[in-house]
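Every protein chain but one is kept in place in this view of the complex.
By letter and in written order, the chains are A and B; residue numbering begins at 1 in each of them.
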Amino acid sequence: MQLPRASGIVTLLTDFGTADPYVGVMKGMLLTAMPKAVLVDLCHEVPAQDVALGAFFLRSAVGRFPAGTVHVAVVDPGVGTARRILCAYAAGSFWLGPDNGVLGSVLPAPGEGDVRVVDVESLGLQAKSRTFHGRDIFAPVAGWLAGGRFGFEALGGRCGDPVRVADLGGGPRRVIHVDRYGNLITNIRGSELTMASAVLAKGRRIPVAGSYGDVAAHSLLAVVDSYDLVEIAENQGSAAATLGMRRGDQVAIEEPQS
Amino acid sequence: MQLPRASGIVTLLTDFGTADPYVGVMKGMLLTAMPKAVLVDLCHEVPAQDVALGAFFLRSAVGRFPAGTVHVAVVDPGVGTARRILCAYAAGSFWLGPDNGVLGSVLPAPGEGDVRVVDVESLGLQAKSRTFHGRDIFAPVAGWLAGGRFGFEALGGRCGDPVRVADLGGGPRRVIHVDRYGNLITNIRGSELTMASAVLAKGRRIPVAGSYGDVAAHSLLAVVDSYDLVEIAENQGSAAATLGMRRGDQVAIEEPQS
Partner (left out) sequence: MQLPRASGIVTLLTDFGTADPYVGVMKGMLLTAMPKAVLVDLCHEVPAQDVALGAFFLRSAVGRFPAGTVHVAVVDPGVGTARRILCAYAAGSFWLGPDNGVLGSVLPAPGEGDVRVVDVESLGLQAKSRTFHGRDIFAPVAGWLAGGRFGFEALGGRCGDPVRVADLGGGPRRVIHVDRYGNLITNIRGSELTMASAVLAKGRRIPVAGSYGDVAAHSLLAVVDSYDLVEIAENQGSAAATLGMRRGDQVAIEEPQS
């Protein structure tokens, strides 16, 4: 497998939030390892320890960054324990994170691609804390990979059994995320909506439209969104507030009448 | 008109918030279009769809960045509809956003400057979604402009009728924004305060002072702030909380007695 040269870009996805200096300190260690790294925040507001939502967010980066980008995902309730650290090569990028499913949405299919167990000791690393491996381990590894000090294959041996997350996409049709606008993002794929003209939620029939502005202000609509998923939205309003709905609530596709 | 060379800096003003990966993904597309772009967050906490406040915030960037900076403003309730996308050249910088007034505070005066309607198709762009043009259109256009792939004049034909926002500065004297500190920013220009020694709000007389620390701790003051507007503040406290005031509430200048 021919790997791309590292782009020098490192993205960060964490559940650190922004109320503490955790992200900033992690960036300092990244720049110490790779002074020319270009750092991009993918998102730091993953709810604490929400591995599944972290994986969902991480997938949104696929194909959106230059080839050879290093994506680091630190949603890591097992920090400081024996859980492994993985680095996957997939979709032209490198994906670094704990082996708890947070990489599940971007892992190569079984038998394809290349996943490594990062051999922290042989890289010369020793965690200074047992609570902040983002700073002590993930940052230097990402910086070294982005800067070429270590190639992907030097990170450690192959991993045949990475933890695959319970995909948010599976299971009954439901809301999997409520975004900043109060849009209700469901696990219904856009392609499932082709024949339907409405989505059902909270006993209401919500018509399919092409974009928010295609319905009147403060009207509800179902739209295929930027995740390629069906989203219940309100034009210039919050569908979550109007419908009183939240993550986990069930939705359905209105079957077309023949 | 002699345009400056692009500085390579791109600023982002959006209503995306930070709880989702929307800003991060947009940055990925920017770096894909222009790998050396220097990205700066102007603000992402514009309240959802609040075009007028977005325009107010955008104005704060005027004159504060190197010449040739590309400023992108995505507060875009009409995303995916036929609303146009504009790029203006004004005050030494480029300003890219939807034609809904969010650029209103930085548009050149009628007859002056240069505003273009971005010709998305002729730039070779096709939006992959109808809900996220920040990612699909604004990011590549900004990256190409910042990187010199397209010059400003190649973005599209001239626009003679851009939407101009209802300026937050107009209308009755009132609070137009409450900032993080609970400072009440009004639409009274600093120059209007020259002769006055107090501002009136909620039945109280609030004395003019030069800076927060010029009054006792937890005392109210009226001060000309960094927007060059009159702001009602509380030294080491929140004027909004103390006065129970919010955006839209009326204020007045105490006329000097002759």
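By our rule, a contact is a pair of C-beta atoms (placed from the backbone, for glycine too) under 8 Å apart; a residue touches a chain by one contact, two chains touch by 3 or more.
As the structure is a prediction and not an experimental result, all values here were calculated from the model.
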(request) Give the residue, chosen from B:Ser122, B:Thr194 or B:Ser211, that touches the chain omitted from the document. (result) B:Ser211
(message) Take the complete complex as the reference. Which residues in chain A touch the chain that isn't displayed?
(response) 15-25, 27-29, 31-32, 35, 39, 48-49, 77-81, 83, 128-132, 135-136
(request) Determine and list the chain B residues touching the chain excluded from the picture. (result) 7, 9, 11, 13, 18, 38, 40-45, 57, 60-61, 64-66, 69, 179-182, 210-214, 223-226, 228, 231, 233, 235-236, 238
